[in-house]
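Excluded from the complex is one protein chain; the other protein chains are retained at their positions.
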Amino acid sequence: MDKKIFDMGDIDIAWCPGCGNFGILNILKQTLAELEIPPEKLVLVSGIGQAAKMPHYLRTNIFNGLHGRSLPAATAIKAVNPELTVIAESGDGCTYGEGGNHFIHAIRRNPNITNIVHNNMVYGLTKGQASPTSQAGFKTPVQVDGVMVEPFNPIAVAVALDASFVARAFVGDAPKAKEIFKKAILHKGYALVDIFQPCVSFNKVNNYQWFKEHTYYLEESYDPHDRNQAFKRATEKDKLPLGVFYINPNKSTFEENVGVYNQNKEPLYRRELDRLKPLQNLIDSRRKA
Amino acid sequence: MDKKIFDMGDIDIAWCPGCGNFGILNILKQTLAELEIPPEKLVLVSGIGQAAKMPHYLRTNIFNGLHGRSLPAATAIKAVNPELTVIAESGDGCTYGEGGNHFIHAIRRNPNITNIVHNNMVYGLTKGQASPTSQAGFKTPVQVDGVMVEPFNPIAVAVALDASFVARAFVGDAPKAKEIFKKAILHKGYALVDIFQPCVSFNKVNNYQWFKEHTYYLEESYDPHDRNQAFKRATEKDKLPLGVFYINPNKSTFEENVGVYNQNKEPLYRRELDRLKPLQNLIDSRRKA
Amino acid sequence: MNNSNINEMNDLSIVLCGEAGQGIQTVEQILTRVMKLSGFNVFATKEYMSRIRGGANSTEIRIASRRVSAFVDQIDILIPLSQGAIKHLEKRITPQTVILAEKSAFEKECLSDKCNIINIPFNQMATDLGSPIYANIIAIGAVSGLLGLDLQIINQFLQQRFSTKEEEVIRKNIEAAEKGYTIGVELSRSGKVRIGLPPSSQAKDEIILSGFEAVALGAIAGGCNFISSYPMSPSTGVWIFLTQHSKEFDIITEQTEDEISAINMAIGAWYAGARGMVTTSGGGFALMVEGLSLTGMLETPVVIHLGQRPGPATGLPTRTEQADLGFVLHAGHGEFPRIILTPGTMEDAFYLSQKAFDLADKFQVPVFILTDQYFLDSYYNLPSLNLSDIKNQSHVVRTNKEYKRYLMTENGISPRGIPGYGEGLVSVDSDEHDEEGHITEDLDLRTKMVDKRLKKLELIKEETIPPELIGNESYQTLIIGWGSTYHTIKEALDILGREDVSFLHFKQVYPLHPNTSDYFKKARKVIIVENNATSQLGGLIKLYLGFEIQDKILKYNGLPFSVEEILEKLKNFI
Partner (left out) sequence: MNNSNINEMNDLSIVLCGEAGQGIQTVEQILTRVMKLSGFNVFATKEYMSRIRGGANSTEIRIASRRVSAFVDQIDILIPLSQGAIKHLEKRITPQTVILAEKSAFEKECLSDKCNIINIPFNQMATDLGSPIYANIIAIGAVSGLLGLDLQIINQFLQQRFSTKEEEVIRKNIEAAEKGYTIGVELSRSGKVRIGLPPSSQAKDEIILSGFEAVALGAIAGGCNFISSYPMSPSTGVWIFLTQHSKEFDIITEQTEDEISAINMAIGAWYAGARGMVTTSGGGFALMVEGLSLTGMLETPVVIHLGQRPGPATGLPTRTEQADLGFVLHAGHGEFPRIILTPGTMEDAFYLSQKAFDLADKFQVPVFILTDQYFLDSYYNLPSLNLSDIKNQSHVVRTNKEYKRYLMTENGISPRGIPGYGEGLVSVDSDEHDEEGHITEDLDLRTKMVDKRLKKLELIKEETIPPELIGNESYQTLIIGWGSTYHTIKEALDILGREDVSFLHFKQVYPLHPNTSDYFKKARKVIIVENNATSQLGGLIKLYLGFEIQDKILKYNGLPFSVEEILEKLKNFI
């Protein structure tokens, strides 16, 4: 499939020149094309932020909801129509700040969706406040003395929640990022990809150079099935590992658990709205009890 | 100090006979008495639920707020008046369900408060729905086929968030629970104590017997300063360890970070409301710039 | 003690009172079912504390020859199940109240001479049978005996009800019922308590429905196949009911981490082709307000059942109130239409809940079903529910390549596609957007989009359910009520029996039916009855009809109005 199928044509993209978001958009298009996912069968779900504008720049079905709320919407969309490929995509602030509670509980629920988090370690759209992933010491107009706490570690938390797929990528390495995206989308169950994305306007510290210097890939031999090992690697500090940290292949998905697909595989919209006969029975049963 | 000082006198307690909450109330009173914390200098903060009624049964200052919101209130109370001992106390549903996002971020913020979570693995007050900590398979009126997902592991998540103090207790062993409470209250920084508490009305599975059989104490030699070790122990499944899993003594507290106590140790209420002189200067500075 | 002749009217009010967890609910259920099977009309409602064990809770069961569906203060027979019960109901006990109880145990609670205790050694008798747990069944038997029911019906019912239990248990229960029955018959025969209450065969074959069941059944009738919620009294019953029947009806039902997730899931579900709902109470809905605003912008349908309870904040979690109307009407930032339905009867609850899904789908707006604890926790018998007129129409369209989610149309409604159905793409956006659903900064388009969204309200008005007039068309005085006060006001007016007083009941409070003003113009006097402190429907009427209602009957102590209370308060005005 040609990735052009996802192009929006001549539109005005609201990102800053040089922003890491462009790279992610490109990588995602490429991934989808290589996986042969048709636009009509894909839904991009997002919250609000710069990252969250992504769905507007990729020709497919989109649900651009509220700040912090991409995961509940994405979970429901997938549950209601498992034939759709669902990708929830948003920023670090959106996902780990405002949306923190959904992050935890979506991981537990384990819908078969991919969650791509553009981690620029800052609130971009609102002009540069600290995000949960901002590094200690990061100065902003409201963190005047710099961030005082350690950054939120989404990888470690996801491992602690026994997430079914946990990975980190860097937009500066498109081929590798694409491979990680692919694995995530192909993975059955909730798949987190936290992807480092420089914000050229509001994060002058964590730029391309910084990410290059502060990351490295988990070695080939690394086995992502060992949770303790994954935790250990997730909490490394000097250099931040990239790659797939953890896979738990033994979890059932939310769609499997909801029960309505046990016998009938049809998505809900293809089923009858009127269920008057069993309803009449149910009503009649109230005559006796 | 005599623990009677915390008695409310002849009041009607809304808990069920045999409920584990009575034990926690008792242990807490004992702890406070032994630590010589006067009722006037203590604030119990809670959310909503059966556990969250606790503050009404212990004579002290209380802030019984909204379901899920004990931690933001407790954090602010401590920040505004660090002379107070602040304990946030609520149920598992309140803290890890509705309040999940605050749980994450309070840990990061690290206020010097104690967070006691009554973990009965069920929603008590609303009559027995699953809570985030309910065990897989647990049947309820809305989990008709039993809980489908693994329980939320607050200990592992807190360790992943590098919490400054993480412990688990069991109300069935009052002396040990008291020691854990003491350590938590004396600890400088956010201290989590997840305490197993049987709900005799709605959780017929995880009763006193079950907890006794499914728990054991971390060995004497266990060193709570090793994060990877703590994670490993936190994720044990057959038997759930009790005790202090993890301590990170190197974190500054929220009150230290907010800055207003750097020079002046007075709580805010003892400071001048009118700061007209510097305000006049600030206003005047707008003449030039 | 004097003999008690309980109402020569065709109506008996029995109240059970005891601690939480003492089995009141079982007594209530068996008694109402047995009564109905014996040909009586029944009504039951309960008031309870926010606790699982202890305290003092009560259930009122009305048994009558004609239909009864409202709460009365009157207590004809009181069965106290635990200490404190008589004290708890002090204000409602009169010398006419027959208290069936172990005299020695309850005498000390009787501070006044009002206490007419007929001594029945329930506990002793139960213990003789082998366990005190049989006391409740003995009480059921006693009441049945008093009313002269057919013992066969009782025995049959118990047999069925305890069918999963051991033979021994069933036998004991039947024995207990019979023991009580004998006492009841004896009391009646001796003239100590005389109840003149003829059964009416009509009730026998009817169905019994509670408010939450009626809402849930209505939802099923409306094609609901997705419910995401977070537990909250008094709304959880609807969700439990749907969950317990989720397999028969292919319903996805999910307990979310919080109410924010619940509403966003429901919105996502509609987007992908389901018919989703949430059920909550005021405090939970407060957390859904941003999501509500999202439905306004996305033009996604959603159905919100909100069971009201007294606020602010946690308030009185297990009590009743009608104080969230103004909130629901104005909730959400920005401007967008909505629909608020306020059922007054079980039939209303069923048909309106069904209709809620259709309205939501058709107009692509949020639809509220606004009930309250009193309504949800009450039940009575009714003939049945007529399904023959129910035909759900899905308003979802198959998309083609040119599909635009927010196509400008004359009436403001853009055909709604869903992803994966057709060749088009479906884009929805919480930002102001263009016809395709993409974010825009075109400010002329903004104005058009606001107009498009608001325009739908005019269409909605055309389908508004008009208020129901109960009584004469040619009234002088008009009583106004909404939601759960329906039966209470109606019964009070029946008793009042004044030709010139009618009752206008609102089943849809927003938008108001275009003809509503006419009712007000005709009235010499208008009196509004609301279970709140500030007359919120009164405010809405003033806002939209410009009519100010001066005379108000308001109550906000957490309890519903009783028939007597309405009657008495009305007398002050007319």
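Note that the chains take the letters A, B and C in the order they are written out, and that residue 1 is the start of every chain.
Here, a contact is a pair of C-beta atoms (placed from the backbone, for glycine too) under 8 Å apart; a residue touches a chain by one contact, two chains touch by 3 or more.
As the structure is a computational prediction, the values presented were derived from the model and not from experiment.
K.L.:
Can you pull out the displayed chains that the omitted chain is in contact with?
P.N.:
Checking the complete complex, the chain left out touches A, B, C.
K.L.:
Quick one: say which of C:Leu151, C:Leu454, C:Leu469 or C:Ile574 touches the chain that got left out.
P.N.:
C:Leu454
K.L.:
Where the complex has a chain not shown, which of B:Pro72, B:Pro154, B:Gly172 or B:Gly243 is the residue touching it?
P.N.:
Hidden-chain contact among the options goes to B:Pro72.
K.L.:
Considering the entire assembly, which residues of subunit A contact the chain that has been omitted?
P.N.:
12, 14-17, 48, 50, 66-68, 97-98, 100, 123-127, 129-130, 132, 141-144, 201-202
K.L.:
Please output the residues of subunit B touching the missing chain, sorted low to high.
P.N.:
11, 14, 39-41, 43, 45, 48, 53, 55-56, 59-66, 69, 71-81, 83-84, 101-102, 104-105, 109, 258-260, 264, 267-269, 271, 273-276, 278-280, 282-284, 286-289
K.L.:
List every residue of subunit C that touches the chain not included in the displayed model.
P.N.:
The missing chain touches subunit C at positions 49-50, 55, 260, 281-283, 285-287, 289-290, 292-294, 296-298, 308, 310-317, 319, 321, 323-324, 326-327, 329-336, 429-432, 441, 443-444, 446-447, 450-451, 454, 532-534, 539, 542-543, 546, 548, 556-559.
In this section, only the chains that are shown with their structure count from here on.
K.L.:
Determine which two chains are connected by the greatest number of contacting C-beta pairs.
P.N.:
A-C
K.L.:
With centres defined as the mean C-alpha position, give me the subunit B-subunit C separation in Å.
P.N.:
Result: the chain centres lie 37 Å from each other.
K.L.:
Taking each chain's centre as the mean position of its Cα atoms, how many Å separate subunit A from subunit B?
P.N.:
30
K.L.:
When the C-alpha atoms of subunit A and subunit C are each averaged to a single point, how far apart are the two points in Å?
P.N.:
So the centre of subunit A lies 41 Å away from the centre of subunit C.
K.L.:
Any chance you could list the residues of subunit C touching two or more other chains?
P.N.:
Expected reply: 246, 253, 257-258.
K.L.:
If I count partner chains per residue in subunit A, which residues reach a count of at least 2?
P.N.:
101, 104-105, 109, 259
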